[in-house]
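Take a look at the structure below.
Complex shown without one protein chain; remaining protein chains in place.
Coming up: chain A.
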Amino acid sequence: MSAAPIYFDNNATTRVDPRVLEAMLPFFSEQFGNASSMHAFGAQVGGALKRAREQVQELLGAEFDHEIVFTGGGTESDNTAILSALETQTGRNEIITSAVEHPAVLALCDWLQKTRGVKVHRIGVDAKGRLDLDAYRKALGPKTAIASIMWANNETGTLFPVEQLAELAHEAGVLFHTDAVQAVGKIPLDLKNSEIDFLSLSAHKLHGPKGIGALYVRRGVRLRPLIRGGHQERGRRAGTENAPAIVGLGKAAELALQYMPEELGRVRELRDRLEQGIVARIPRCLVNGDISQRLPNTSNIAFEFIEGEAILLLMNQHGIAASSGSACTSGSLEPSHVLRAMNIPYTAAHGSTRFSLSRENTQEEVDRVLAVMPGIIARLRELSPFWQDDAPASAEFKPSYA
């Protein structure tokens, strides 16, 4: 590996922007005060937190800065919103979500179903990953506590029409939450003109630090805190504020807004160049997801008849980082629930590879990836029993499955 490594896994996490780091550093040293303290040490920090809240407010297009509650990350935000909706509305004990949510929502729903008797409606998707709107409408009812549907899917980048979904929820008197961890910073948001009640975001997906996120709670919406013990965040999230991280999130939000045209322009063009280049160079590969409604940075490509972890290992040898929907790349051994929900055939689902770009990527990097991918795919297909002589093997390979 001689050339510089190429990072195409920005939906997993992003590099902290140097300007974000610079903004954070004083809050570890000179400005170490506790924002709650009366003295000048505390006051300085209090001012910085207020500024960060405004920066996040601006990125989200929220009406008020006090609608932003800083949390420990996207997962905590998701948990807070969903558990709060159940607690504040007695008699409503059903949740609507999608089959393709992040585990931060799905695993929580599974647990609520198992231990608290909560009824969970998991709305399915079609082969392109689009939500079944009819099923969503039908599931909304007087027992629904909250509908929680992600804004953008982390694996395919497919966007859900959450503004419309929020309106439908409100027509049925149901609170609406969206896990927007992948959408925030990649597409323009305008929450003040939407009906969305709760929105989760995470700093490390937009070149901010890890371990910090926020929950947007629309003014007037009830919120039962997940963590009690102090007056911080107006009593909505107790615990001394993680000042350096909050300042980092604020700066990252400011930069994300500043770079939004680039995200929608240059990053999208790079993604398209990569995707079209791969499809043109490699036989038997399919683009997963709804390509007309998609994040500008994400491309999920299924290479048929081979397995994703093997692809990633060979890419890693060339210094290229991406990720896979394959079973073997997760600890669980389960193939991606997103691709399964889309009914992607399993020989394709296991070879699905996600390329997720950011503003830090270049055309030179895209071209380097395009140069090596055909060789990697051909080499693994040569090893595959499903592939023979540059074509899918005839139906004779029918393994017996345990």
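Keep in mind that, in the parts below, contacts are C-beta pairs under 8 Å (C-beta built on N, C-alpha and C of every residue); 3 or more make two chains touch, one makes a residue touch a chain; residues count from 1.
Convention: contacts and distances are computed from a predicted model.
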Write down which listed name, "Glutathione transport system permease protein GsiC", "ABC transporter ATP-binding protein", "Nitrogen fixation protein NifU" or "Acyl-CoA dehydrogenase family protein", is the UniProt protein name of the chain that is not shown. "Nitrogen fixation protein NifU"
So one chain is hidden, and I want to know which residue out of A:Thr14, A:Thr158 or A:Ser384 touches that hidden chain in the complete assembly. A:Ser384
Taking the entire complex into account, which one of A:Ala139, A:Ala243, A:Ala310 or A:Ala341 touches the absent chain? A:Ala310
In the whole complex, what residues of chain A lie against the chain that is missing from view? 305-310, 313-314, 316-317, 326-329, 331-335, 346-347, 349-350, 382-386, 388, 397-402
